[in-house]
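One structure, pasted below without further comment.
Just one protein chain is left out here, and the rest sit where they should.
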Amino acid sequence: MRLGSSRRRHRAARPLSLVLALFLMGALYAALSPATQVAADTGMSAQVAEGKALFQVTCSSCHGLNGEGTTQGPSLVGVGAAAVEFQMATNRMPMAKPGAQAPRKVVQYTAEEINNIARYVHTLGPGPDIPNSSAYDYSALTDEDIAKGGELFRTNCSACHQAAANGGALPNGKYAPALHGVEPLHIYEAMRTGPQQMPVFSAGAIPDEDVAAIIGYLKGIEEQPSSGFSLGGLGPVTEGFAGWVIGIGGLCLIATWIASTGARAK
Amino acid sequence: MAKPTGIAAEGEVLQTRTPDQGGALKTMPAPATWLDERIGLGKLGKAALRKVFPDHWSFLLGEIALYSFIVLLLTGIFLTIWFRPSMAEIEYQGSYELMRGLHMSQAFESTLQISFDVRGGMLVRQIHHWGAILFMAAMTAHMLRVFFTGAFRKPRELNWLIGVVLLSLGMIAGMTGYSLPDDLLSGTGLRFTDGAIRSIPLVGTWIEFFVFGGEYPGDMIIARFYMAHILLLPAILLGLISAHMALVVYHKHSLFPGPGRTENNVVGYPLFPVYMAKAGGFFFIVFGVLILMGATMSINQVWLYGPYNPAQVTAGSQPDWYMGWVEGAVRIMPGWESHWGGTTWSWNVFLPFAVLMGLFYTALAVWPFIEAWLTGDKRPHHILDRPRNAPTRTALGVAGMTFYGLMWAGGGNDIIATQFNVSLNAVTYFLRVAVFVGPVIAFIITKRLCLSLQRADRERVLHGSESGIIVRSPAGGYSEPHVPISNDEAFALTQHRQYPPLEETPSHDEHGVKTSDPNKVSGLRARLSAWYTGDDIVKPTRDEIAASHHHEDEPKQLH
Partner (left out) sequence: MTPEHSTSLATTEDDALLHPIPNPGIEHHAERYTDVDAKAADRAYKQVVGIFGLVPLLAIAFVVIYFAVPRHATANLLGVNWHVHTTLLGLTGGLAVLLIGVGAIHWSRQLMNDTEIAEDRHAAASTDEERAGFVDVVNQGIRDAGVSRRKMIVASLGGALGIVAVPAIVTLADIGPYPTAANRRETIEKTVWADGVRVVNDANRLPLKASDIEIGQLVNAEPENLWDLHGKDYMNMKSKTPLVVVRMDPNTIKIPESRKDWHVGGILAYSKICTHVGCPISLWEQQTHHLLCPCHQSTFDLGNSGVVVFGPAARALPQLPLKVDAEGYLVAQSDFTVPVGPSYFERDSRNDYKDGDE
C-alpha cells in the first residue's frame, strides 16, 4: 500500500484501520489503567516494587503483565521465589527465543535484581521460597548418609541426568543437562520447583535431609579421582569409539610400520 | 591417480639365498637333543623354522585379535583371584566412601574391592575391558580384510566358518563378562536380555526360566555367566583358535598379487628369525598398547553406576560396542505385536533381536559358498584379490558395513541427540528409512568406484603413467607423454583371474531331449552370475599390450 496512492481507498483499508484502532485502544488502556496488582497483606516493599518494575520490562512479554501467563509462557502464580532464583541465576530465563528447551546461559542480572524479581513473583501466590542454606547443608552427613543419597540419586535422577550426572536425552530435541559445577542451592531449587520438563520432587516424598544427601553425593562424585581420561563419561558408546580409533587405528599404523622395510639406500 | 614412475629395473628371478658358511651352532646343542629324543625336535625345527610368511600390514589384524585374546586370558586369571561370582547380599565396608554401608551383591562388592583395594586391580580391570573391546574390533577388522580380499575362497571356507563362530562366541563372551560385576548398566542389559528371550515365540518363557533359574533376576545368573565366561567359552574359543591357526599353517598364508608370486608358492620372510621377531614383537606391542590404554583411559566405571537395582536406570544405557548394532535395530523397530487368542507374538523384539542376528550370521557363514555358486569357481586360491578386482563383492561388503554402521548409530541415538543437538525422535525416524536406502546407495557408489579403478589400472598397463612433462610438438600441439610402468607393476596389475558370467545350460539338447548335467546352470544362476561379474572391466590381453607398445613408436598424440 503506497502512501499517497491515487486510488481512493485500498480494499484492506477498512479492516486494517479497525485493527489499528483496536491496538490503539488496548495500548492506551494498558498505559493508563491503574495497576491492579497489590502485594498480598504486607503492602509493597521497595524490593517488590523494584522487582515488579524489572518483571514488567523483562518477563511480562511472555508471562503476562501480572504473571498470569500467555501463549508464550506459563503462569507464574504460585511458582514461588525459588523458581525465579533458579531460572534467572542460571540465566535460563529470560529465554533468547521461545522453545521447549531453556539452556543455561551466562547470567545477565545481578543477584540483587534477581532477588527483587523473585520477591515480586513470590507475592503472586504461595510457592516454594528461596531456602536457607541449612536446608541443603550436607557437611554434617556421614559417609553412609551420602551413600544413601547416591541410592536416591540413582532411583530418582539418573534416568534423566545419567548415573555420573553427565546429562541425557529427552524427546524431540530436549535434554536433561549435566549437573557438574551446579550450585547446591540450584539443585535444591530445581528439585522443589520442577523447572520446564523436570518433575517436582516435593518435601512430602524427599525431605530436606534427603535432598542434602543427594547434593552431597553429587559433590562427592565430582571430587572423585579418575582412573584415566573419562572420554566424556558417556559409557560404552565413547569407549567403543576410543577402542576403534585409538586401539585399532593406532595398531594399524604400527602394523604398517612393521610390514614396511627399512629405508632403502638408493 | 597418476603415479609417476622412474624407469624401473627388471626384477631378476631370485631364488633363496645360499646359507652362509658356518654359523653359531656346530651341532645340535645338548638340551635340544634331550627334547629331540622325546619329541623329534630336530625334524620339527627343520621343517618349521624356515617356513615363509608374506608381509603386509593387513595380515596383522588377525594377530591383534589373537594377542588381545592372550591378554584377556592373562588379565582374566588375575581377576578371578579376587572376584566372587555370587548374588548373595553383603554390606559394603571397603574404601570407596560413596558406597559405604550400601547393600549389594558379592559380585559387585568384589569388583569394587579389585578396583579400589587391590593394588594394580583397577589397572588390570581396565586392561581386561579394553582387551575385550579390541578383541572384538580386531576380529571384525580381520574378517573384513578376509572378505574384501577373497581369502575365504577354497580351500579356506572352513577357516571362514570357524571365524564366524569365533566372532559370535566372542560377542557372548564379552556380554557375559561385562555382566559379571552386577552393576546397574550391565544389569539393565540383563533385563533387556530377559525381555528379548521372552519374545521368542512358543519357548520364550521356558528358556527364560531355564537361563535365570526361575523368575528374573533370580540368584543364579551371575554364577552361571561366570561358568560360561571363564570355562565354557574360553575352552571353545581356544579350541577353535587352535584349529584356525592349524589351518593357516596347513594352507599357508595367502598373498597379494606381485612379481614372483604364483598360486604355487609363498613369498616373504622365514619364520626364524624374521617372523618370530615381527610377530613376537607385535604381541608385546599389542600388550603394551593395551596396558597403556588401561593406564590412561577410564572404562566401565561400575562404582558410578552403582549396584544393580531393577527399579533404577541410567540415561545413556548401551551395551558394549559390539552389541550396539542389535541395540540399534531394537531401538528403531516399530512397536509391532500380534495378539492372537490368548497368545502374544512380540515381533517388535523378536525380529530385530533373534531373527536379525540369525540372518546376519547365517549370511556371513554361507557367503563363500554363494560366491562359488555365482562364479562357478572350483579352483583353490592362494593369490588374494585386490578389492577393486571383485567389484560386486566389494560393493556388497560396503553395503553390509553401511547397514551395520547405521544400526550401530541407532544404538547410540540418544548420545547422538545430545551431542549433536538434534531431536531423538528425528534420528530414529531417519534411521528407519536409512537402514534400507543407505546400503543400496553405498552399493552403487562402491561398485562404480571399483569399476573406475579397474579402468584406471587397465589404462595404466596399456598406456603407462602420466609423466608430468608437457611436450609441444613442432606443429604446435601439446601432449603429455606417458612413461611405461615397470614390468613388475604391470604383472601385478594383470595377475588376477577373471570370471566370465556363467552361461545357462539349455534345458533340452538339439534333439529335444532333456539334459541331465550334474553341473547344469539354471536361468536364475546365470542371471545372478551376470550381475556378479558381468560388469567387471576385462584386463588387457597379451595382444593389446603388444599393440600398445607399438604406439610408443608413433608420433605423440594429444591425450
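Going by the order they are written in, the chains are A and B; count residues from 1 in each one.
Assume a residue touches a chain if its C-beta (ideal position, glycine included) is under 8 Å from a C-beta of that chain, and two chains touch if they have at least 3 such contacts.
Note that this is a predicted model, so its numbers are computed, not measured.
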Contact partner of the left-out chain, one of B:Phe108, B:Phe192 or B:Tyr305: B:Phe192
Residue of B:Val211, B:Ala228 or B:Leu451 in touch with the missing chain, whole complex considered: B:Val211
Option touching the unshown chain, where B:Ile285, B:Met323, B:Met407 or B:Leu502 are the choices: B:Ile285
Residues of chain A (touch criterion as defined above) contacting the omitted chain: 148, 151-152, 155-156, 159-160, 168, 170-171, 174, 176, 194, 196-207, 210, 223-230, 257-258, 260-266
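Heads up, the rule we're going with is that only the chains that are shown with their structure count from here on.
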In the complex with chain A, residue positions of chain B that touch it: 55-61, 64, 92, 97-102, 115, 122-123, 126, 130, 133-134, 137-138, 141, 184-185, 278, 281-282, 285-286, 289-290, 293-301, 304-306, 309, 311-322, 324, 411-415, 417-419, 421-426
Chain A - residues contacting chain B, complex: 143-144, 146-148, 150-151, 154-155, 158-164, 166-173, 175-176, 217, 220-221, 224, 226-231, 233-244, 246-248, 250-252, 254-256, 258-260
